[in-house]
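This is the structure I want to talk about, given as structure tokens.
The complex appears here without one of its protein chains, the remainder shown in place.
And then chain A:
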Amino acid sequence: MTVASAAARTPASAIETAALGKRFGEVTALDGVDLTVPHGTVLGLLGHNGAGKSTLAGILTTLARPTSGTARVAGFDVVADAHRVRRRIGVAGQFAALDDRMTPRATLVLLARLHGLGHRAARARADGLLELFGLTEVAGRTLRACSGGTRRRLDLAAGLTGRPEVVVLDEPTAGLDPVSRLTLWEVVRGLARDGAAVLLTTQDLAEADRLADVVAVLRRGRLVASGTPGELKARVGSRSVTVRPADAADTAHADRALRANGIVAALDPARGTLTVAAASSRQVTDVLRALDTAGIDPGDLTFSEPGLDEVYLALATGHGPDAALDAAPDTAPGTAPDAAPGGPVRGAA
């Protein structure tokens, strides 16, 4: 088959879910998720613990079946065509899927052989991946005697033995040192450049910001936003204001005062700060007036362009302008936000 005819077969989207749902008895882990990831794109999936990230990753990798809706990966249904999906995916789950009694090299060679490579090709593939992930030195050691980061890297390498066109990585950089993390970022970017689609879950917002073309936020199984990092920042508010009351004991007090005025702030108890998305200076005035009325000295006052942190806090905790965000999901990456930035972070009235 020629490349041209393969291109004709290439589905529009590498990952496509429609009204995807997953229930575990009483628990609804996923609820009506509509997600699209085109080829050549990195999607960063964000969400609190228990938001449903791993559940989604599990369904996309055919490990679990959805209880409602559909998911297509590389153009094939994950339930009806699971086998075809498996030919095209690469997976690294949240927990390493390896055999402790084996060495890194033996693991990769075995997987490459199972992918249909001959002896020699499998060994070459294994060596290439060992090199790429900096595992050459420990290649002959049993995994039991390897560090956690080594396992993690081997698990990622293992996910790439089959030259997948869709890659699903569940918290790939958890437990990696900064150098390995940078290596992984490069590998992921390289995969996307080569036309693969990558879905990765992460708790690291800087990672999502730098690495992902599109960011999607899950909250209690629902997709509450998706768009480029830039779009999401723009939607949450063009800027934010952070106050740190002079008296740290006032932080909680200040939070109540703001709430009483219908303003919801993201509280950072460790730093004693309150952050409020504020698109206009009027909203900054509102914050200050509310604090003044309550007799709280705003102390340190800083303005900042929104980072993904603010976006995430606003979205993942549900203390945000949901209506505005929910109204415009799935904006194609690269397009400008269609609506004016959302209003101030007013409480959900």
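By our rule, contacts are C-beta pairs under 8 Å (C-beta built on N, C-alpha and C of every residue); 3 or more make two chains touch, one makes a residue touch a chain; residues count from 1.
Going forward, contacts and distances are computed from a predicted model.
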Omitted chain (choose from "Acyl-CoA dehydrogenase", "Calcineurin-like phosphoesterase domain-containing protein", "Transport permease protein" or "STAS domain-containing protein") - UniProt protein name: "Transport permease protein"
Full-complex contact with the absent chain, from A:131, A:194, A:247 or A:297: A:194
Contact partner of the left-out chain, one of A:19, A:110, A:174 or A:252: A:110
Omitted-chain contact residue, chosen from A:17, A:36, A:61 or A:228: A:61
Chain A residues that touch the omitted chain in the full complex: 1, 3, 6-10, 14, 38-40, 61-65, 83, 86-89, 91, 93, 95-102, 107, 110-117, 158, 162-165, 193-197
